[in-house]
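Notes for the one structure printed next.
Part of the complex only, each chain left as placed.
The first chain written gets the first letter, and so on, giving A and B; residue counts start at 1 in each chain.
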Amino acid sequence: MEIFDAVRANLLSPAVLFFALGLIAALTKSDLKFPESLYTALTIYLLVAIGFKGGVAINDAGLAKVWLPALAAMTLGALIPLWTYPLLRFGGKFPAVDAAAIAAHYGSVSAVTFIAATNYLKAVNQPYENYATAFLAVMESPAILVGVVLGKLATSKSGAPDMISLKAAVHEALFGRSIFLLVGALIVGFLCGQPGMDKVEPFFVTPFQGVLALFLLEMGLVAGRRLEDLKKVGPFLLAFGVVMPLLHGCLGVWFGQLTGLSLGGATLLGVLAASASYIAAPAAIRMSLPDANPTYYLTASLAITFPFNIALGIPIYFAVARRLYS
Amino acid sequence: MNTHPMKLVTIVCEAHARDAVTKLLRDAGAHGWTLFAVEGDGSQGKRPADIPEFANVQIEVIVKPEVAEHLLERLGTEFFPRYGMIAFESDVRVIRAAKF
């Protein structure tokens, strides 16, 4: 039964095992802690490395190949909040602003989940379009903007204009650190092309998988510390955090096939659609929708969806893609 | 050295509120501020500062009494409903009152 094997292969990879180790450290109340500056440093490294690699790949492949699936990815990201918002609002009985905030997170993407997926594909020797990073880059912002607009429409009366200005949201969604690093490195990589890659490959590519393993140890710690918040968010959000990714994952894979991506590329688009942002979206939402309760969207994306995708989601979306492409 | 009475307003709030608060300080008429990252625990739960989303900052600002009054006023009405935070004032004596 292929899904089972796919999952098993994933669970025994260093990255996932180190993530589990981090979870255990948090649950056993070990005093193990990564300094915040180490977390930030690793984030910067991963975003710059993946962005640069993707840019070089676009340079190799040519924009002609990239624009269509990229457009599809962008559209998908922008659309997701349109059904997750009403679902949360009326199905989950969430306040409008919270529903909008959560919707923004699930329309946006998680770079680390994407990176873990590329490593998984490498491990199972499944080729994929290296320029897929471009999809990651274009999917991060749109959903955030859509979500903020939805939230504004619902909270248009309340005061404190200085904080609820849409402008801030747009700026944060376009120049926030994670998006800026990713898109910036992508452009740098695109301008340098292969000659530039030859210079920096030993730093940005060769040790990449090991760095990811170390980073996932930290992410396990971070997610583990949030597990107690699961009680606070209620059963609906719990189910939402697992079911929606499965749904969006299939949708993403299907979009990938429609736009002519390979089996690997479609899997990655599925992973992106299924993933929920926990860096870009929280920062932008906190600034532009301060009335939304962070416990909801952070717990959902960080403590539910992220671990689910890392452990089970990725191989599942891959199996789905295999089914679809066979 | 003759010292001059001033108010020290201390704010501890989540890191994401940082820009909104410092903007408020300027609007309220502060001429400067000091800021640093802190961990914390409170009614909204632990802030272990493991990632920016769960980090706090402590902001210290020295202002004239009337500015402090106005500052706390706005913090209480605009910020407290939205952010996990505390704010308090205390009496200090500065040198070079002109700076504040």
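Quick notes on this structure:
Keep in mind that, in the parts below, a contact is a pair of C-beta atoms (placed from the backbone, for glycine too) under 8 Å apart; a residue touches a chain by one contact, two chains touch by 3 or more.
These numbers come from a predicted model, not from an experiment.
A single instance of every chain kind is placed in view; the whole complex contains them as A x3, B x3.
Criterion: only the chains that are shown with their structure count from here on.
Chain A and chain B have centres, each the mean of its CA atoms, that are 34 Å apart. The part of chain B that touches chain A in the complex is made up of residues 14, 16-17, 19-20, 23-24, 27, 37, 45-46, 48-55, 78, 81-83.
Touching chain B in their complex are the following residues of chain A: 33-34, 36, 39-40, 159-160, 162-163, 218, 221-222, 225, 229, 278-279, 282-283, 286-287, 290-291, 294, 298, 302.
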